[in-house]
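Here the complex is missing a single protein chain, while all its other protein chains stay put.
All chains are identified by letter, namely A, B and C, in their written order; residue positions are counted from 1 within each chain.
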């Protein structure tokens, strides 16, 4: 089983990265960090006469989904939602999920780690529900999520509840608990 | 009273644009269309030694908020959330809402028109709740929203419930009803 | 087509009743008002050795669902949710939805009118999402909902947005619009 970790922060040493790396430590995993992408604008051309083919980043996202069994989204909560750049990447799912390769690659499991500074366990819930609708449409099994508190770099390491949940989820990914 | 219409679609002749223009027809209004912006990546540098100053698009957003009394967001629902490009613009609110000019410019009223193809009146609710948390933090009064159904270009003109709501909201913006 | 109106208020001349009656005026409709029921406690005995048979009020609810094509719930929002007494009636759905008669009676369409005093269009959304999950499990089509503002008796008649939506929905129920 391989794990794909998608890190959605725009800054180095982000809290979401810390939490994501803690979760996948010691597992076979790949990392995709949106900060490193030179993402051009996504355009919805599904209804054009000549719909666009997969662009470079749609292909990248497709490949990442195909080569991993579990996708972990480590996401800072920006204005109670997904950061714009990560969302720009995910908007390409409109092309990705129509690809035969994607349809045949099943099952995929998804986990979301979301870190925010303003009561994330409550105000982060719309983000969780958005992911839920997304994964339901994609046929991806949304198994777990963790909402953690952090604002300044490193903060999240003080959220002991979140760390206990990450510890459990780590055992789960290693197949030690169910 | 002036109305600022922010259109978040990535395509021409979008349903959200149709609905937004119908709403503000005959009022004093300005349009900001994210499709036309050459938006560079947003970076969260709030915790850097030298936080970035307002970039071009943060300034644009600030100006738009300052010069209008009501902001109408006409938003296609992409994967049950805000399109990545619009979200990239809105992420700049982290800088905007700290500006003295913004703090002194009150009150602002916000309206959201959101158009989606997959049961938008239900699956669009996380997006509405995200805007609610956003406006609450910003001190913006979120007065109304309309969730409308549309997928292919022009579809939304068949959503008679949404059109009745837009008609009412139009009278409201003209000061004819409360 | 017959419409069943379930009124969940605990008081006479409630705002939810006013709105519900306005909606169904001139249609063939039946009314079930929880205020008038002498409801005994619901007990979950599904896992007992001898599960309870349908009690009087489970039968009443089943009959009401069978004899109507559209069910309109006119509900005051109590503490951001369904009033306890109406919820006590709805808890009996655990028995009702296992009855062969219910399974064969399809389709049913549901409409929710919810009236609250504290920003109902936002803080009433969890109630709408609860109904959505409920109707999804029951196989009932949740077509429309209206969130209206009202606190003191009669207040809701000042919510012009809600009245415009009720007017449209009335035409919809009469088959005049879609």
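Everything below uses one rule, namely that a residue touches a chain if its C-beta (ideal position, glycine included) is under 8 Å from a C-beta of that chain, and two chains touch if they have at least 3 such contacts.
Please read these numbers as outputs of a predicted model, since none were measured by experiment.
**Student:** Considering the whole complex, not just the chains shown, which residues of chain A touch the missing one?
**Tutor:** With respect to the unshown chain, the touching residues of chain A are 121-122, 125, 128-129, 132, 142, 144-145, 160-161, 164-165, 167-169, 172, 177-178.
**Student:** Spell out the interface residues on chain C facing the chain that's missing from view.
**Tutor:** The missing chain touches chain C at positions 9-11, 39, 41-45, 47-48, 76, 78-91, 93-94, 118, 123, 125-127, 129-130, 133-134, 137, 152-153.
What we mean here is this: only the chains that are shown with their structure count from here on.
**Student:** For chain A versus chain B, what separation do you get between their C-alpha means, in angstrom?
**Tutor:** Going by mean C-alpha positions, chain A sits 25 Å from chain B.
**Student:** Just give me the whole-number Å value for how far the CA centre of chain A lies from that of chain C.
**Tutor:** Computed value for the inter-centroid distance: 38 Å.
**Student:** With centres defined as the mean C-alpha position, give me the chain B-chain C separation in Å.
**Tutor:** One centre to the other, that is 33 Å.
**Student:** Any chance you could list the residues of chain B touching two or more other chains?
**Tutor:** 125, 129
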